[in-house]
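In this view, the complex is presented without one of its protein chains, the others remaining in place.
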């Protein structure tokens, strides 16, 4: 009954097999290998455009490095106050941008929109006394499992263009969002105004690889220096390339995401039927945010269910009341229906 | 005929197998997994002491992070002018220490000693106008393939203690050096005064894992924050742990290093017998620095031999003369005798 | 009618005279001069304790450097969201701390308290994924002209001690706050738990000098390196020392602050009597925050009154309504009663 994170999941067998297959003979190091080259070509097919892409080993690196290409040390990046880059990366964006500030923006479900962005920009009237707004970062799907529809991204993209801001998408769970919207990868990103994205694979079946994908390829100038300088150029780069290639091959990434999302819906549907439990937010990707009676929460954890309680105030007015707790349950491509049924059975038994 | 780098080599089959074996079910993320825990225990056995260890994906990260624990932004780290940290990491040490400077020290074979260190310290008499000497970093084996014997490390260690300096060892090729000296891992490191080391595995058979090993465990305080902040905390950490565990298991690391060194000796021995070729330095680990006639060099490269020419001035007075070129040939655990024999045959034929 | 800022004021004649007096013969550079030494001794008298003090030329430098002594690159400093360090220093605290984050805390009048600090600490439960809370910074008087009474500082000081946090006071307008409370400088700072403060002089009569004052002198270790590294060690340091000495001599600083505060009260009293005008906040130091009808505001500015409108949302529920605007008027030691009477006459005439 593992619902703590999509990070605790195993590697998809096809990706593991690709690592073995790549392990033959010598290969150019530092990303100059054939696997990486082919992964880049495949990314261009996926996004239906020319890109500049860079593979790194962690999502934090992908985000912070991507931001370093669009925000200067005297700039600021607008993002939701609860964005991963602002609350879970220990200052990596600030470090790798050389000092850009993150300006928190409000919004329910960890989503920002044109209105809250506009409000966040309002105080920037004092010139060089403040760091200059240079970019916006949105998370797709958000830290509360919500997705931005194509129109929503496009509205933000248009806003950014009008204000001279660059747009970054933290796509650690991009696949989950993409299959949820039903849109094309192109429509949901560069056609909607995204300049650079962190294209996640690790949470969705890879061992450890994320791509920084530049749609505005001019932004990628000298980017390899930034990757190296932060220690993220991998010497045996073929094994990043092979992962990404296998991830994209045969649309494994989309199949994995569909499965993870389906498991989340199954879990959410079952939980809603449990007395005393309610969903805090609709399920749109592979995360379920539910409100549990504290007693039920204790019993479930005691019975071996792994998931996290979450700060209730993030939900807003419909958050947990006295005697309740907000919880987050995450599914992945590897989640088995039996685990869900097992958890639901426990929940029903406790609630009865 | 691949002698460009030990980075171009494949992963040792036992390590790859360990990745597959670790890929079962869920595991705690961010390094809290069982494989990592066991790898740490094994490192403590190897070094015969209590350590604090951290696994990261690249050698540059290991070095720069290790230095961040012993040098402050207003400090300087003394290292050989040709040290990897000074010439091949694109400023990662400066970035991750928050601004510590690297002070170049002289020495043949990329080795520093007490005398050259002492000389490098001499200009530091102007207090806060200069960054303060805080640490020394040595590379074992050096960038020119030379090793520090136990006594040499110990002399530097004693010097550091006397001057209030911390001692870091860049051990990207530590295994190769260790088997060459015949010393114990403990004798060659903490017993000789090393405070923290970068313990390499990638060049010697792993896919991509290095350990930052603190012998002075107090230095490791809050180190995990530094790892995270630079984007080097891996979410599916079990796959770093599994690599390191397999690397150490059954002393695979030592066997690999012995084999790589033996291949280097075989290669060097053969080259010495080729007319017009001479060794620029004795072979002490898994790198051969030789001086080739330019014409031979061109022919060998044309025939498919992969290796790099190297800046001749690094050798000093015995470097290449007119019509000659300094070259570096690197062997690894995966180097096959046939490759060597093939290269030697080509060389002999060309030289004839 | 100059009420834009206490930064637009001239230098107090006694301080200017001190610069002339100091301009005789040669003097040791870089702060090793006699004037600086005597200023430090005088600061120790003022604060009735042993201190380590450093003179710099700007308030931003004083704040950012002070914070660099109590917050590490992986730490965070809690401060009011509208604190000068968070909104008006263009990222200097982040730069000079090497990357510490600022965590915004709520509170009316730009004041934080134990409750809002406690609330701001609550999300810090995820270990190395977040920067670690290490310090609190409060502004005395605040950016909205409010003061912390001794008991309020002491409560925050006790909270910090209990949580292992260091306490910084941004005292750009410390003199104004001090005379307003009637407390001793010691009671309002180190006796209440302040570890380090920025002791302002520029806004209160100096040409350009601020002191970083360490009450916990151990924190000052190697601080001069940080000052130098940021370019804030002044070569002809006697002229910083002479300013600070004259500022403290004969309690000029207190006399200046009393006068500035008195002018603010005179101005506020007059404004309250103008139809349609109301005070947004009580006057506690040398700043008046008032709410003007938009029409009156326009007329006053047209007639040559210099002051700024201010973001109304900072006041909270009692802020400006439709047709109104929040304004800030600042007085200084140099404000003349005639300027105030002139402004009030204009205001009364317009409002009539």
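As written, the chains take the letters A, B and C, and residue 1 is the first residue of each chain.
Note that a contact is a pair of C-beta atoms (placed from the backbone, for glycine too) under 8 Å apart; a residue touches a chain by one contact, two chains touch by 3 or more.
This one's a predicted model, so the numbers in the text were calculated from it and none came from an experiment.
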Partners of the unshown chain among those that are drawn: A, B, C
Hidden-chain contact residue, picked from the options C:58, C:116, C:184 or C:342: C:58
Contacting the left-out chain in the complete assembly, out of C:46, C:79 or C:96: C:96
Touch with the omitted chain, as defined above, among C:39, C:220, C:234 or C:296: C:234
Selected from B:6, B:89, B:287 or B:324 as touching the chain missing from the view: B:89
In subunit A, positions touching the absent partner: 72-74, 98-99, 127-129, 131-132, 222, 224-229, 233
Where the unshown chain meets subunit C, residue by residue: 2, 4-5, 7-11, 13, 16, 19-20, 23-30, 56-62, 64-65, 89-92, 95-96, 202-203, 207-208, 225, 228-236, 239, 306, 334
Missing-chain contacts mapped onto subunit B: 73-74, 87-91, 94-95, 99-101, 104, 122-123, 126, 128-131, 311
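One rule holds in what follows: only the chains that are shown with their structure count from here on.
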Farthest chain (mean CA position) relative to subunit C: B
Fraction-based call for subunit B against subunit A, same above half, different below: same
For subunit B placed onto subunit C, the superposition rotation in degrees, Cα atoms, nearest 5: 180
Averaged-CA centre spacing for the pair subunit C and subunit A, given as whole angstrom: 41
CA centroid of subunit B to CA centroid of subunit C, Å: 51
Centre distance in Å when subunit A and subunit B are each reduced to the mean of their C-alpha atoms: 35
Shared-contact residues (touching 2 or more other chains) in subunit A: 89-91, 95
